[in-house]
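Heads up, the thing below is written out as structure tokens.
What follows is part of the complex, with its chains left where they were.
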Amino acid sequence: MNVINIAIIGGTGYTGVELLRLLAQHPKARVQAISSRAEAGRPVADLYPNLRGHYDLKFSHPDEGDFGRIDIVFFATPHGVAQSTVKSVLDKGARVIDLSADFRIRDIETWETWYAQDHQCPELVPEAVYGLPEVNRDEIKSAKLLACPGCYPTSIQLGLKPLLEIGGLINTQTIVANSASGATGAGRQANVDTLFTEVGDSFKPYAVGGHRHLPEIEQGLSDIAQSNVSLTFVPHLLPVNRGILSTIYVDLLDHSPTDFQALYEKAFENEYFVDVLPAGCQPSLRSVRGTNFCRISVVRPQGRDKLVITAVEDNLTKGASGQAIQNMNIMCGLDEYLGLNLVALMP
Amino acid sequence: MNVINIAIIGGTGYTGVELLRLLAQHPKARVQAISSRAEAGRPVADLYPNLRGHYDLKFSHPDEGDFGRIDIVFFATPHGVAQSTVKSVLDKGARVIDLSADFRIRDIETWETWYAQDHQCPELVPEAVYGLPEVNRDEIKSAKLLACPGCYPTSIQLGLKPLLEIGGLINTQTIVANSASGATGAGRQANVDTLFTEVGDSFKPYAVGGHRHLPEIEQGLSDIAQSNVSLTFVPHLLPVNRGILSTIYVDLLDHSPTDFQALYEKAFENEYFVDVLPAGCQPSLRSVRGTNFCRISVVRPQGRDKLVITAVEDNLTKGASGQAIQNMNIMCGLDEYLGLNLVALMP
């Protein structure tokens, strides 16, 4: 494939602009169209000045546009939108990468409970491939409809994969994931709760009683473990723009002195985007900012029976748009890291 | 007592300036002297412009100063300093409130291991009273040498007290405390790691293998439970100046549907500085900034067998200088909240 022709549906949000930032630097990608009902007709560089000089594109109306020549359609829409239009896009021959939650959860009833709406397209859910390349790269290659994982779920699944794919190491019913995310996770909606004046200089937990990502995470972890996994998950809101840190606590079953550092290094030795830090180092948000890397550390404090795993990612990149492009690369037979080998801004 | 005459030893750090801020607004306190080896002779308002108009005081040399007329001496010094001079101060008749870790841990060997130095005054350790008023107010009243609790330990002990003082509710061996602190917790030392450019726009765990506050927390929790308590404690560094949030995870032993909200409200109903939030609310750092309050929430997600407690405080106030003054009020027979009934700055 010489050039990948791309359309983005719903491009005014932060995952939309992040797709545009990354695709501008991708040698094989050509963004042919980007839609927005509200901003139709407006140049994208007008809404996002960082794109000035990189794109001449204007937002188009979602109902317009000829998808015949499009290879990949990214949905960067709110939950509930992709499910009503994906079918017609697939029928025109394009492959779909959906960044929303619409096709992540296999159990329709669970999805409807957590997202508080009826699912408009349950028949396509079984065909959707969950796009976490480090877990199911093979199925991704031929996916027609790819469900890109959520931001929190990516960090937690990568953080636990080495422990869960080997049975009997940890208690799979008592896992705790304490996560903190930058404010871009809340999107670009006008909302008093996410004003600078409300988020700045503060820190707080939210959705302690239950967050929508919980069923997705438990499904993913159970798939890896091939048995039921139960998790306590508490997200927090950080006064930074980008980044997720998940601090994960597990109870060890096997109390023998396993070399977890070696286990993790081995598990990810062929993964370009997963970086197991040397023993004694802890990952920081800024070490992955703007990149598709997930950096992971594993510690057994005082040799006791809890293991602490910390995993960082950029929620807009590996947690959303970067992972979407990583999936695109796999689906199109390109090098997985093409256009994604960026260096994090530091400081 | 009409007026409390006060001296502060080591006043250039952040707990020093916080003592000065609070004492300037205390109706019974008169700061007679504040010492600093490095800044002797310099007006305090020159180093801390927020004090302009509130103090005429200059820093004095620690070896000077007549402690005969002093009622209370606060030590706002690095660990290891108070233990070499406390004795002479006590001999002159003043009572001591030590904000450092020197007298917090009863087991000398444990202290020496975690603080990597010999203890200079082990004979006074048994006399020192641990100054967490919500736990041992009665002993504080008559204390001559008071050891003010650490910042992380305060939030975690308050967060767990209602559960631990009743036996059999939770597994005391599997508690997790995931804490995050503002950068003032690292003090005012010139250090590359705490530059704005290193802390800003980031977030990271530290001391995952073991933090000095761990033995203090375990000692305090074990005292409350009257049995051994074991904890996994992971601190994180937030890009904010002030505040600590501890998110605490415990395994319930008694699986019957206890009303934990009621348990917490009852446990703290007479505590001025502990505020149990209504069910459904979560505390934020900024709701306590600059104040001596600790706000707490308790949730049992999905009715499963983990309980999640969140507790916030200002690390410089309830976590250090505010609690020191609360202790002073108790020791001097004043209303516990005198000079401390401040309203948090918001936003």
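Note that the chains are named A and B in the order they appear, and that numbering of residues resets to 1 at the start of each chain.
To be clear about the criterion, a contact is a pair of C-beta atoms (placed from the backbone, for glycine too) under 8 Å apart; a residue touches a chain by one contact, two chains touch by 3 or more.
Treat the numbers as computed from the prediction; the structure is a model and nothing was measured.
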Chains shown: 2; total copies of the one sequence in the complete assembly of this file come to 4
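The rule we apply is simple: only the chains that are shown with their structure count from here on.
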Rotating chain A so its CA atoms sit on chain B gives an angle in degrees, to the nearest 5, of 180
Distance between the CA centroids of chain A and chain B (whole Å) is 39
Contacts from chain A onto chain B in the complex sit at residues 174, 176, 178, 180, 197-198, 200-206, 208-210, 230, 232-234, 236, 238-241, 243, 245, 247, 249, 251, 280, 282-286, 289, 297, 299, 301-302, 304, 306, 308, 310, 312, 347
